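Starting off with a structure, shown below.
What follows is part of the complex, with its chains left where they were.
Should a chain be cited, it is by its letter among A and B, assigned in written order, with residues numbered from 1 in that chain.
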Amino acid sequence: MLRDRPAGSAAMLAIFADEALLRGGLAFEAALAEAQAAEGLIPDTDAAAIAAACRNLAPDIAALAEEAAHAGTLAIPLVGRLRAALKEAHPQAAAAVHRGATSQDLADTALMLQARSGLEVLVVEAIRLETALAALSERHAVTPGLARTLLQGALPISFGLKTAGWLTGVHGARMRLQREAGTALMLQLGGAAGTLAGMGEAETALAVARRMADALGLGLPATPWHARRGAIAALGAALAILAGAAGKMARDVSLLAQNEVAEAFEPRLPGRGGSSAMAHKRNPTGCQVALSAALRAPGLAATLLAGLPQEHERGLGGWQAEGPVLADLFILAHGAVLAMAEVAEGLEVDCLAMARNLAAADVGMDTGASALLVQRALAAWRGALGEG
Amino acid sequence: MLRDRPAGSAAMLAIFADEALLRGGLAFEAALAEAQAAEGLIPDTDAAAIAAACRNLAPDIAALAEEAAHAGTLAIPLVGRLRAALKEAHPQAAAAVHRGATSQDLADTALMLQARSGLEVLVVEAIRLETALAALSERHAVTPGLARTLLQGALPISFGLKTAGWLTGVHGARMRLQREAGTALMLQLGGAAGTLAGMGEAETALAVARRMADALGLGLPATPWHARRGAIAALGAALAILAGAAGKMARDVSLLAQNEVAEAFEPRLPGRGGSSAMAHKRNPTGCQVALSAALRAPGLAATLLAGLPQEHERGLGGWQAEGPVLADLFILAHGAVLAMAEVAEGLEVDCLAMARNLAAADVGMDTGASALLVQRALAAWRGALGEG
């Protein structure tokens, strides 16, 4: 927190906080009981009692964490507490808690609920960033500047084409993320062996799963995905790509803000970008956040990829590693996008400096098809937004 | 080669060999000249001369490689050779070669042409693997076996549900790969600054790009993507996920083939799986290939992700690193899928051993909804195949 909390990221941090994980786990148990009751597997009264207990349970999280760590899974101490809460008044309901489910059903479903919330917050922020970049691109569609290639001055470009490149990058990454979320955000329900055993007839068990998926707002997969983690890995890669798209913009802004270039600057925000040693400095703190995120995301995405060859029906150590890694990816991507949204909205552009640097390079003023390309980028973005 | 050539991978190795890269670069130059002629930017006769020179050029690849390494880009020595070949007979055509284009236009387009060929070969192999897995799933839809979770015997499952899990994993990964290829396989044409300068009016330049994309069978992006590498990174991640899906199957087969478990085995292929020290051994060599690929792919995918924050219009060191990395990913994914296709097609299943191990675990015979879940997985696969 003190070291790695991105500014303004309170919403995303809350989504992946312990309290939210706990609520996700309890939502799983409540939805399971209610779906089983609807299919006649347990009495409605038991389901109601379980759901109430899930709403009311407020365990000490530190103690629960220590027990979960010792047990090797959150479900055991959590289900234990639920049963204890029900035992006196509803002994039959206590026995019906978690029926037919396995620890991983709870863990995966809770993670997907967090991911869904994270996605919502992140998409809003990404669209905010895209919108600001679209405005910049429109405004600077014909503002001439010096293109740099291999870090050397090249030919003229319009500044709007540069920002349109950022826009297209962020937009494409956000669309991929939404696409992958559509594949990944699935209910997990299979029971111990992924066969839905212990939940009545096959069709009944499937109906329970369908009801739960509907109730929780998750997709229903063809089969349980306990040991099939490709969609999670793809979600992680999509988050890393979004962080990278923000990082690309941050790289450029930080290069443009160098003293000797001085073409564009992060907005001045009170209390941001100062130096503990030099009062005159104005550090590109937003870029720092995005570049750090873009540096950290690839290794996390690689972890999810490396975990794919999991053992048999439910593996050992692989899926258990995914939760904190996916959470970090959401937090980093969100921090990066949020930081760049603020930068884009308040970007200080010095057109005169651009013209001066361009003139110094002595490469003429022909920005080629820059203006047309900006319009194409904007049209593609608006078109997709309209459809979306 | 001697150390890391996957068996049977000759086709994919050829696609990413130097000769193919050279042909791709020359295809770019020919298509550029022909499109420019069609748009009236250069005479048809010059375009014809350039195209002929591209067909006939057969440089010494070792010398070209050394020059490209020294120059920092393949385009410079390659265009130099083209011009030299044309200079005598077609001096005007010599001057028209590579007009308006930049080194990266050639490099990126050639890479995309290789990627497209690689995709075709890989998809064929993946469907072969899926087909074999579908047959296994059908055959063993109700064959009882012991599910293992956290590497411990759990409850009964049908063997067909295990193989259906492999099927769904490979199929989902292959579909993602095709989806990402649709986004990534784009023409690169922007010229030095990505503005299409030096190719006439904006609309004309765009028409050149459209013609080239059509001629080369690549997509036309809204704007050049010199510094926007998200789609390449996503392609790499999709390849790593496919390798991982093959690796997951390999993990399971190798565990099932352990002496003490002995439930399934790779097919016996003459000359494969032997031991230089122990004549009695039968090593799971196909699984070895897939597991090695699944181990190597994540780091390569992470490299593409780490390269996203590239500088300005065309970066320094980032995109230049992608070619060999993407080539390795295609070769590894293909080797893994091919190895598993052979394993799936010839898998030796010992149903008796499965029954024996299941009985020893003393967990009953209830495979739950296994059969129904197998049917759901097969239906989803067949449905997608029908649409595809």
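Here, a residue touches a chain if its C-beta (ideal position, glycine included) is under 8 Å from a C-beta of that chain, and two chains touch if they have at least 3 such contacts.
Model, not experiment: these values are computed from the prediction.
Engineer: Assuming the complex is a homo-oligomer with 2 chains given explicitly, what is its full copy count?
Structural biologist: 4
Here is the rule we use: only the chains that are shown with their structure count from here on.
Engineer: Can you work out the rotation angle that lays chain A over chain B using Cα coordinates, in steps of 5 degrees?
Structural biologist: Fitting chain A to chain B on C-alpha atoms yields 180 degrees.
Engineer: In angstrom, rounded to a whole number, how far apart do the mean CA points of chain A and chain B lie?
Structural biologist: 27
Engineer: Touching chain B in the complex: which residues of chain A?
Structural biologist: 102, 147-151, 154-158, 161-162, 164-165, 168-169, 172-173, 176, 179, 183, 191-199, 202-203, 205-206, 222-228, 230-231, 233-234, 237-238, 240-241, 244-245, 247-248, 250-252, 255, 291, 294-295, 297-299, 301-303, 305-306, 308-316, 366-374, 376-377, 379-380
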